[in-house]
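Omission of a single protein chain aside, the complex is shown with its protein chains in their original locations.
First chain written, first letter: the chains are A, B and C, and each begins at residue 1.
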C-alpha cells in the first residue's frame, strides 16, 4: 500500500516528464546540491526580478524518481511567486515531510496543493526524505538563505 | 596456597636482600630492560673473561619482589659459569616458567636447583611471568644473543 | 552445505520485514552475525570483562589471554608467519589509513607515485589523497576495462622507479572482479615495491593466505566476516612493522615516556594505542571458528553457485543492465534498470523484504568512469540461497509494475 502512496501517478508523471528542465533564461541566481550517499544531483536556476518575484525557475539534475519529481513540482509551484511567499511554501513543504504537518497556505490552487501533497507519501520512508527535500533546500541556498548541511545525515 | 608458592621464603629473602646489587668491577658487557606496564627496570652488568667465563655478574634495578628476587637469584646462579652453560641454564629457566618444565641441568648444586625452583610458582601467575624472566632475557641481551621483544605482551 | 541450518544460526532471519521473510543481499555492506558471535560478546562482558594488558588481577589476566588468543586465531587463519604481524584496528578503513600515514610519513616524498586502480573503494583512495596533499606525491590509476577488471598489463605499464607502493583491492565491491594479487606481488617484488591489499571484500569470500599471497599489507573488516562491527585487522609483514613509526599515540603503545622524548613499544603493541575493543576481538575468534567449521572453500563454492544463478537470471531480464563481466569474480552483482533509478529499486525491493544497496558504493571514481551516478547491488553471504535470488527477481519485476513500464 505504502509503495503506492510513494509512487503516485503525479509523481511518476513528473519523474518521467520533468517540467522546467534546463537552464532558464536570464537566471541571476543558482545553486547546486548533491547527495553523496546515492549520487542524486540537482542544480537550480532562478531569475528573481526587481520586485523580488521569481520570474523564471528551472533545474538540471539526475536522480531517483522522488528527487526528479520533487524538483519538477517545485519549479511548477514556485514560478511567479514572490520571495516571502516562496519561503513560506518551502518551509511548509519541509515541515510536511519532517513533521508530517499539512500544507496550510491557502493562496495555492487546489491543483497545486494536490500536486505538492503527492509527495507526502515520502514521510513514511525516512531514508528518502532527503531525495524529496534536496531541491527545495537548494532554492533557499540559491536565494542565499541558511540551509542545512547537505551530504549529512538528514536531521 | 598459591600465594605461598609464589612468595616463598627464598624469594622474600632475595627480594629483601638482593645479592650482587650495583655495578660489578670491570664489567665489559651490560644491558638494560624495562617493563612499561609496571615500571620494573633492570640493568645487568657482566664481566666476561677471555675464556668466556662470567667472572662477575651484578644488577641494578627496581621492581616487585619477583623481579628483584629473580635478578638476585640469577646473578648468584650464573656467576663463574661459562658461556654455553649460561645459555643452557637461561633457556631451561625460561622454559620452566613458560612451559612448566623442570630444570634438568645436573651440574648445579642441589641448593642452586632449590633456589631456582623457588621461582616456579610464578607459572600460575601469567601476568607475573615477565617479572621473573626479564633479568634472564637481559643477560642474553648483554651477551648479544637474540631476545624476545621487551615491552610486549608476553608471548 | 545445509543453508537452512546455517541461516537458522543467524537470529536476524527470525523477523519479518514488511510482513515478508528477510532476504538479505547486502552482505558486501555488512554481514549479519551468527548467534555464537553475539553470545560470545555478551558472555565475555558478563563473566570475563576487564581491561586488557594493564592490570594483574584475575579478570585482567583472563581478558588479556582471551584477547591474545584471538590474535593467534587470526594469525593462523590468514597464515601469517608471526603473531606480531596482526594488528587490531577499527576497520579496514583504519588499517589502510594507518599504513598510508605511517608508511607515507617515512617512505613517500614529493613526486613519488602511489599506484592504485579505478576500482578502489574510497577507503583505499582518500588516505592516499591525504598523502598527495601533504607530501606532494602522485596517485596513478590503473584503468578498469569494459569487463570491470584491471588488467595486469596496465599495472605493469604504470610501475616505474618512482612507484613507492601499490594499493589495490582484492575483490571489487562493485564489479566483483577478483584481482590477481599474487601476480601483482611478483611484479612489485622485482622492483622492491610493497603491495597493500584492501582485503575487505576478499577476506569474507576467499581463502586468504599471507604466506602464499606474499603481500606486504592486508586490510580486513571483521564486520563483513560475520564478526563484530568496529573491528578490523591490519596484517603487515614484520619487516615493516619493525621500522614504521607509530600511528596514534596513547596508553599501551609506549616503552618509555619522558618529558622530552618518547620511546615506543614494538609491534603489534606500538600500533594499538588506547583501550581496545576487547569484547569484539574476543568474539571474532568465534567468527573465524564459524567460517572454519563450514570451510571457506565450501562457502566459496556455495556463494559462487548462487552468484552464477543470479547473474544468469538477471541476464535474461531485458530491463536489467549488468555492471561488469569479469572473468574471475565473486560475491556481488551490480545492475541498473531501464526507467527505474537504483534508489527507487532499493525502496521497492524493500517492500518485498529484499535488502540490497543502491548508490555508488563508495566507488565514485569507478561510477564516473562508467558514466552512471548510481547502481543497485545485490551481494551474497553464506546464508543466501537460490530462493533469495528468485525472490529478488520477482521483486525486480514489481519495479516495472510500480513504475508502470
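Heads up, the rule we're going with is that a residue touches a chain if its C-beta (ideal position, glycine included) is under 8 Å from a C-beta of that chain, and two chains touch if they have at least 3 such contacts.
As the structure is a prediction and not an experimental result, all values here were calculated from the model.
Q: Of the residues C:18, C:76 or C:293, which one touches the chain left out of the display?
A: Residue touching the absent chain, from the options given: C:18.
Q: Which one touches the absent chain: C:4, C:57, C:386 or C:401?
A: Only one listed residue reaches the unshown chain, and that is C:57.
Q: Pick from C:74, C:254 or C:314: which residue touches the chain that isn't shown?
A: C:254
Q: Just the residue numbers, please: which parts of subunit A touch the chain that's not shown?
A: Output for subunit A: 34, 36-38, 125-128, 149-153, 155.
Q: Tell me which stretches of subunit C touch the chain missing from the display.
A: Subunit C touches the missing chain through residues 11-12, 14-15, 17-18, 22, 24, 26, 29-30, 32-33, 35, 37-39, 41-42, 45-47, 49-51, 54-60, 90-94, 96-97, 100, 121-123, 125-127, 129-130, 139, 141, 221, 223, 228-231, 248-254, 256-259, 261-262, 273-280, 343, 346-347, 349-350, 354-359, 362, 364-365, 368.
Q: Touching the hidden chain in the full complex, which residues of subunit B are there? Just list them.
A: Residues of subunit B in touch with the missing chain: 2-4, 6-7, 12, 16, 36-41, 62-67, 125, 127-128, 131.
Operating definition for what follows: only the chains that are shown with their structure count from here on.
Q: So, what's the distance in Å between the C-alpha centres of subunit B and subunit A?
A: Computed value for the inter-centroid distance: 77 Å.
Q: Report the inter-chain centroid distance for subunit A and subunit C in whole angstrom, where each centroid is the mean of the CA atoms.
A: Roughly 38 Å, centre to centre.
Q: Where the CA atoms of subunit B average out and where those of subunit C average out, how many Å apart are those spots?
A: Centre-to-centre distance between subunit B and subunit C: 45 Å.
Q: For subunit C, give me the residues that contact two or more of the other chains.
A: If we look for residues of subunit C contacting two or more partner chains, we find none.
Q: Please output the residue numbers of subunit B that touch at least 2 other chains, ranges allowed.
A: none
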